[in-house]
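For this view, one protein chain was removed and the others were kept in their places.
Per-chain residue numbering starts at 1, and chain names A and B are given in the order in which the chains are listed.
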Amino acid sequence: MAFKGRKVSGRSLALLGLGIAALLVLVWGGDALSWARDNRVVLVQALVTGLLLGGVYSLVSMGLTLIFGVLDILNFAHGAFMALAMYASFVLVANAGFDPYLSLLVSVPLLFVLGVLVQRVLLARVMDQPHENQLLLTFGLALLIENALLMVFTATPRTVDFPYAQTGIPLGFATVRGPLDVFGAVADLPRVIAFLGSLVIAGGLFYLLRRTSLGTAIRAVAENPDGAAMVGIDVRRMHMIAFGLGTACVAAAGTLVLPFLSLQPTTGEQFNVIAFVVVVLGGLGNVVGALVGGILIGLVQELGGAFVPGVDKLFFVFVVFVLTLLLRPQGLFGGKP
Amino acid sequence: MGALRRFDRDLLVLAAGVLVLIPVPLFLSGFLLEVAIQTLLFGLLGVAWNLMGGFAGQFSFGHAAFFGIGAYATAVAVTDYGLSPWVGMLLGAALAAAFGVLVGFLSFRYGLKGVFFALATFAFAEMLRLISRSLEAVNAARGYNIPIRSGNPWLTLQFPQGSPNYYYVILALLALSLLAVILLMRSRAGTFILSIRENEDAAAALGVNPMRYKLLAVALSAALTAVGGAFYVQYFFFIDPELAFGASVSIQILLPAIVGGIGTTWGPVVGSLIITVLGQGSTALVRTPPPFLEALQGTSGLDVAIYGALIVLVVLFLPRGVFGTLRERLGAA
Partner (left out) sequence: MRTRVQATLLMVAAALVVVACGGGGGASQGGSETIKIGSLHPLTGPLAVDGKRMDQAVKMAVEDINKAGGIEALDGAKLEVISGDTRGEPETASSEAQRMIDEGAVALVGPYTSATAATIARTAERSQVPFIIDVATADSILAQGYRYTFRIQPGSQTMGEYGARYLKEISEAQGSPVESVAYIHESSEFGTSVFEAFQKEAQRLGIEVVREITYDALNVSDLTSELTQAKAADADVIVATGYYRDGLLLAQAAANVKPDVKAVYGVANGAFDLDTFPEDAGDNGNYYLSSNYHYDATSDRARKLRQRFEERTGESMRTAAVFSYQAVEVIADALERAGSSEPQELRDAIAETSLQTELFPFDGPIEFDDRGQNVNAQPIVMQVQDGEVVQVYPEKYAQEEPIFPATPWSEGR
């Protein structure tokens, strides 16, 4: 999975970016500025929405980048695991009256264990095989999980109420009531919580990977499996833990978005593609990269949609994606060229 | 001497296979014939994909781009310009090949390999989907309905419902594609392509131009895929951006080769057959289950769940694909 032969250095990239920006300003400058002034609210909202959306993307992608970085697997079943976690939370909320955020205590460990099992029983067997087999395996797994969910829960969309919609969130000194006003734009409270959640999880993962011995072992396995084995690291165990962490992350993502997205067996699917883009943009295996990448993609999507209304928002995302692949495939935070 | 024998053997197998498959419409009709036609179509697409993804080692996740170009070229040619679908097919193949060379050139020039290359192909397919969705010139999101034409059915490529001629057309296209692939891979160019897959640097050091031969494989793969797309439009009479360029199309195209045996000549065809059997089998099982499984009848999602489980099992126990594993087991050269 190498990417050699890149002809573009960081500096030329920056110069290129500056050049394009200068050109745009020259050509549209005057018009753009006045448009921006007239549509200030729309722009600010696009910024805010993009940020919050980006938070969701980051959440979903963090687990994927871990799996991708350590195990080198294109996990097609990522969205399916997310849906699974969401249903687990839903069951707790609907049947046992749990606070959806409390259900994190169940959905995250549950998916961690499940991820470990999946890696141990299924994926470990295909680790030495060509990528396409792993791909096919996760693909089949995705079909299996999604349709098992369909069988049990049917396709009826489920919703979970945000428990603090009326009451607000008590924070000791004040009660935060949604939606928040951000310079004239609105920020939905549950989405803000999801955004904060992504920061917390990113921080947690960063700490785990950089400051603990477990994290170091995982990173060693990611970088050099043979070398790691030679130093006595149990590579298989690290694989299991890494995959488990990946699914645990996406479980957190799922539970955090449950209060504002409706749930069907295929709900996770819509994030699969964006997650891949974010992971590439951020750099494989780089958790901070996934955070920054996710937010960037959210911003690109919403700002693109605000500036150029007629075009599908995803288009901008893919343009960024292609440019990243061509000019800097190791991603923003990826390692050496 | 051994290579020559294999070359002959492949051609013999192809000829024998075609001969065996010709009388099929005498035994199958209606539903099963349609299933057979769809199987052959995906066999064709799989063979096309396998040329690039298997033999040339450039795993593509965006073959829908070529499929869609072929489909749209035909749809536009037939509906907007009243041309024969064969013209559309040729046009589509040429356009797809050109697009493939463009995408390939960009990607290879920037050194994309493996997963990154695959993702790039996916991105290009998605961009085509998004563009076609808003481009009024190709009917935007509405897509194309192929009008029913009168006139020589072989020129308009429209036969009565359930006519075996559709079967013969796709069988011929599949056979020709296999022929093209076999001939290419046995030629000097084919050897170069394989050597590039095995070790690009070594091949380059020996004087083989990697870019040229990789692009050759891409171009031919794209053209053949477009031919499949053209047939699809003529057979189903309908195309829209999602059906042409969607991600699920790309996945459907690459599945046969992986299931059957990537990088083998017959893998994609065998794979397409297996997938059909697995898919139809699980659906039939849920529709009319044997007595001890009656409780499951009609449960929504069970058949696809079974299909997914079967795919997982195939990967776990037949890692070289069904054909690949068989070939290994039987110790074929």
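Here, contacts are C-beta pairs under 8 Å (C-beta built on N, C-alpha and C of every residue); 3 or more make two chains touch, one makes a residue touch a chain.
Keep in mind the model is a prediction, meaning the values are calculated, not measured.
Within the full complex, the residue among B:Gly82, B:Pro160 or B:Gly207 touching the omitted chain is B:Pro160. The chain not shown here touches subunit B at positions 29-32, 34-35, 38, 133-134, 140-143, 145, 147-148, 160-162, 236-238, 240, 242-243, 274, 277-278, 280-285, 287-288, 298, 300-301, 303-304, 310, 313-314, 317-318, 322, 325, 329.
One chain of the complex is left out; on subunit A, the residues touching it are 39, 41-42, 45-46, 48-50, 52-53, 56, 147, 150, 154-157, 159, 161, 165, 178-179, 185-186, 188, 191, 257, 260-262, 264-266, 270, 273-274, 302, 305-306, 309-310, 312-314.
In this text, only the chains that are shown with their structure count from here on.
Mean C-alpha position of subunit A lies 32 Å from that of subunit B.
Residues 1-7, 74, 122, 125-126, 129-133, 135-137, 139-151, 154-155, 265, 273, 276-277, 280, 310-312, 314-315, 318-319, 321-322, 325-327, 329 of subunit A are the ones touching subunit B in the complex. Contacts from subunit B toward subunit A in the complex involve residues 53, 59, 106-107, 109-116, 118-120, 122-124, 126-127, 130-131, 133-134, 247, 251, 254-255, 258-259, 262, 299-302, 304-305, 307-312, 314-316, 319.
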